[in-house]
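Would you mind keeping the following structure in view while I ask a few things?
In this view, the complex is presented without one of its protein chains, the others remaining in place.
First chain written, first letter: the chains are A and B, and each begins at residue 1.
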Amino acid sequence: MQTLDPQAMAHISEVSVSVELQTADMTLNIGPQHPSTHGVLRLVAKVDGERVSSVEPVIGYMHRGYEKLAEVRTYPQITALVNRIDWVSGFANEIPFVVAAERLMGLEVPERAQYIRLILTEMARISSHLIFMSSYPLEIGAATPLMHALRERERVLDLLESVTGGRFHPNFNRLGGVKPAAGAGAQTKKVVQDLPAGFLADTRAAMGKVRDICDDLEGLVTGNEIFQARTIGVGIMPADKAAAFGVSGPNLRASGPDYDLRKHADYLPYDRFDFEVPIGRNGDCFDRYRVRLEEIRQAASIIVQAVDSIPSGPLQAKVPKIIKVPEGEVYVRAENPKGEMGYHLVSDGGRMPYRLKVRSASFSNLSVLPWLLEGQLVPDLIAILGSLDFVLGDVDR
Amino acid sequence: MIVVFGIGFWAGLALKIGIMAAIVPVVALPIIFAELKLSAHMQHRIGPYFAGGKFGWAQPLADGLKFFQKEDLVPDSADKVVYKIAPYLVLAAALAVFVVIPFGPDLIGRDLDLGIFFALAISSVSTIGILIAGWSSGNKYSLIGGLRAAAQLIAYELPLFLAVVGVVIQAETMSMIGIIDAQQTYEVFGLFAIPYIIPQFVGFVIFFIAALAELSRTPFDMPIAESELVMGYLTEYSGFRFAVFFIGEYIGIFTMSAIMATLWMGGYDPLFFDLASLSDVAANVIGPLVLFGKVAILVFLMIWMRWTFPRFREDQLQDLAWKWLIPIGLMNIAVTAIFKVVL
Partner (left out) sequence: MTTNQSEPGAGEGEDEVAVDSPTEDAIEEAGGAAEAAEGTEPTGPGEPDPIAELAQRFAEIVGAESWSADHGLAKIKVTNADWVSAVSTAHQNGMPFLSFLSAIDWSQTVAVGDPLSDENVEERYELIIRLSSLASDDAITLSTDLSKYHPSIDSLVPVLPGADWHEREAAEMFGIEFRGHPNPKKLYLPDAFEGYPLRKSFPLLSREVKPWPGMVDVEGMPESESGPSTENPEATDGAGVEEEGAGDADA
């Protein structure tokens, strides 16, 4: 009897028992028009059944050329432009830019203006995270948290509107402070206008409601077994990989590092307030969701502390009529809701910047996608994409 | 029914077909309306309130009219014949179950001896309809949705049947009216009749979960998966054909709930009250009302679950069917059989 070579035998038996069908990977184009891509993002995915073998993001559908536009705008005009970068948290985009210009000019921003800036930035943070709370469960399949989270977000937006006049694009920052007066046009008389009456009390009440909705969401979404089964262990991002790609904000903190620019950069007086920075352990989608939920609570706490201790004073430092920023180069970074947002401002001493580089959080957050999505299942792809919480305006600038 | 009203066979048949045709909107439209209103109130909204006065009761009618007057689109790359047949296959399978649903002691299309077997067998024909709809649309999203549907619907057929077998063992018959009669006479310790939901509670839960999966409702709506696949196998269907799918889904909800009400909750029989003591006509009027009441409870449960839970991933869904529902269903059958023999 012929003794068969076990190696050849193994090969043969494998082939006869498990006949692999020759299948070609299907190229599935997700986007640019798709319910779940947070805007015009196109993912060219090669899928093998339900498993994704590779993903190539195609971006640039919303590229508006901010950096070029900034070279032909004066500084106050750019303030109106930049809150459209990450339109979900409009107010927060203006802050690092005005702080950068103020640093080059050596301006001292009055206390009251700094507190107002801080309160409105934290409100922008709550607004952005509540959008995440409404859209992320929807992508997993639960349709009800959408309505509840957006309902509470309306309260915050109403407060923003009562102060700045705009829900998403406030245009409220000025070089040296915040907008000190209203009606400064040719037709109306200039009137010094501070915060609206009742704003502080309304804010305290709204923050109470925001905390209530966080508790509701804990019950409805966090504790839901199906939600946990869909998000725990899905899309794990190790901290060193995240840092090498520049992933920042809640995405980075969910992987472990305790790195919050509110504690590490001094663009606003966060050191006067007592708040915790939530961090996660595993770096999966569930941790990213939980970090954002806890950040809403912490932001509400900061706002209440700020409202209780806001000083009085002028709203804007003295600036000349035609603002010229002295020569210099500075980079100011801030903790935007999406992550680290920064402006590298190169000034030549004129009224317009020489070069303004916008470091947007979602651009770096998205650049990790090809690495993160390799080998995932299609429903997991949607879950991971949603958990990164990016906005295409931020990605494409 | 022929005996009751003394009319001939063909006239009786025509009458039954007429009633069936009339029943479809009567049962589907209120369920659609209930879904719209209940989901709205769960989400802190109002829901429809323009169409038809204060409560918006005409909204489903208005939606139906809207679908009928839309353009008839067939995608270029679709397989035209199959594309056009698919919705009607699904609707036909859903409607065919009406033959064996007992609305009253005499109000049943035909009381087949194989009642429940026929109902489940014919309703699984809709699986083919969904699969060919996904394949023939000429769209990759539809294809993925159709494949997911095939896997899901076939996997959940088994728990459906296993749950029913427990009831059949207890009732010793597969005829629908026979099962209702068996629940009337099922007395524990000779005290009072209890519906099978109590001894067969495990079977009831399994059937409920499997029915949700068969209907492709959240948490089992992977085939549609609106946030991932646009609309899954329904992506390329619009206008009248979409309306056919839509009505088919809600009819399916009604038939599954009616089967559950019949098999586990006593059907048209209000159990603490003897329907046979009434005259025939009265029994045939109260019977449907009782059945609709029980169906309403179950439909409410289905709607409630849809708007609360996210959806399962495909492999988690299959895990649930194969690793949990089927073994538990088998154990249920074994325990039922043992008790049947022993007691």
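Note that in this section contacts are C-beta pairs under 8 Å (C-beta built on N, C-alpha and C of every residue); 3 or more make two chains touch, one makes a residue touch a chain.
Just so it is clear, the model here is predicted, and its values are computed rather than measured.
Shown chains touched by the hidden chain across the complete assembly: A. Touch with the chain omitted from the figure is made, among A:59, A:92, A:130 or A:210, by A:59.
The residue touching the chain not shown here, chosen from A:48, A:71, A:215 or A:276, is A:71. Hidden from this view is one chain, which touches chain A at 59-60, 63, 65, 67-69, 71-72, 74-77, 79-80, 103-104, 106, 171, 174-176, 179-180, 184, 240-241, 243-246, 248, 257, 259, 264-265, 316, 319, 321-323, 326-331, 333, 340, 342, 344, 346, 348-352, 354-355, 357, 359, 363-364, 367-368, 371, 396.
Going forward, only the chains that are shown with their structure count from here on.
Taking the mean of the C-alpha atoms as each chain's centre, chain A and chain B sit 44 Å apart. The residues of chain A lying in touch with chain B in their complex are 26, 28-29, 34-36, 49-50, 137-144, 146-148, 151, 220, 224, 226-227, 229-230, 377-380, 382. Chain contact summary for the complex, chain B toward chain A: residues 39, 42-45, 140-141, 144, 147, 218-219, 221-222, 225-228, 230, 307-316.
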